[in-house]
Structure formats: C-alpha cells, structure tokens
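With one protein chain removed, the remaining protein chains of the complex are shown where they sit.
Coming up: chain A.
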Amino acid sequence: MTEEIIIAGFGGQGVLSMGKILAYSGIMQDQEVSWMPSYGPEMRGGTANVTVILSDDRISSPVLKKFDTAIILNQQSMDKFEADIKPGGTLLYDPNGITRHPEREDINIFKIPGAALAAEMGNPKTFNMIILGGFLNVKPIVKIENVKKGLEKSLPERHHKLIPLNIEAIQKGIDSVENVQVL
C-alpha cells in the first residue's frame, strides 16, 4: 500500500500539523512516511501545502506531481491541485469559501463542512482534526488507535490533555462526510 496525499489550504488552518499527525500515525503502524512542506517566506493567511506519503515500502520521491488524494481547504488550492489528482483518485474538500466547485468527472469527490463543524464545537482549532476524520472515513489507511498514538508522540506533554478533544473532532469528521461523486 502506498498513499500519496496533498493537503492544501491557508496558513493557520493547521495543514502542516494535520500532515504531521497523519505521518506519525503511519509510523505507529510501522509504515514508511514522508512529509514535505512547501516552505518559503510564507505567513498566516498565505497558502500552505504539504505532501504526505504513507507506504509499506521504501518511499521514492517525496516531491510529487500526481496524487492519490487531495485534501483541499481553499479556492486557490482547488485551482492549483484539482488537475493533479490521479484518475480514479480522491478529492476531499471543505465547501467553506469555495466559489468554484470541482469539475473532474474521473475522480471520487467528497465534501466535509469542517469550518462549520469546528464553529459548532466552539473551537476553531479542531478544524484540521475534523478534516483528518473526514479523510479517514474516505480512506481508512490508519487506525484511530494509531492516530491517538501519533497525537501522543507529536504533541508536547503539556498539550496531552487536549487529545480527547482532538479524537472527538476526528470522530465528528468521520461521521460528517458527504458523497458528491463516487465512481
């Protein structure tokens, strides 16, 4: 199994940390992982994206042009990455702020109202974990218990009290995915 994922959105949405938790979860189930951010003179409000690969085998390129799954969290990223999903691949997006919805007919498309659900939970910081939950519904490539272990490993101990809230957000995401187009 190899899953090549791009997560793209605004800086500040938790794109990079979501990728990190996903990668750590892969390590917890003995997979090879890579996490390659777009880095540069970027800041809150700018665009941010990260390529995450989980594989049972040695990972070749951490830099990719085509992805199995794109997790898209703003319009700029939709414009940039919709075309880069492999035929038969998967697009998961949050419709919040999206003015042009995806148009591809050869991919699976799912929606998750992450921003709305985070507001409902009263904590906008849970946004990225809701999205991660959505992804795990569509592609259950890592087990929840390994995500929990991944959170324990990647969060500093002083933040461990927040793990139950994060797991709750992931569960909310798992339960809130809407099929748009399933091949």
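We take it that a residue touches a chain if its C-beta (ideal position, glycine included) is under 8 Å from a C-beta of that chain, and two chains touch if they have at least 3 such contacts; residues count from 1.
Note that in this section contacts and distances are computed from a predicted model.
Asks: Look at the options "Septum site-determining protein MinD", "ABC transporter ATP-binding protein", "3-methyl-2-oxobutanoate dehydrogenase subunit beta" or "Molybdopterin converting factor small subunit" and return the one that UniProt uses as the protein name of the missing chain.
Replies: Hidden chain, UniProt protein name: "3-methyl-2-oxobutanoate dehydrogenase subunit beta".
Asks: Check the options A:Leu64, A:Ile98, A:Ile163 or A:Val180 and report the residue that touches the missing chain.
Replies: Answer from the full complex: A:Leu64 touches the omitted chain.
Asks: For the chain that's not shown, point to the residue among A:Gln13, A:Ser34 or A:Thr90 touching it.
Replies: A:Ser34
Asks: Just the residue numbers, please: which parts of chain A touch the chain that's not shown?
Replies: Against the missing chain, chain A presents residues 20, 23-24, 27, 32-37, 39-41, 59-66, 153-154.
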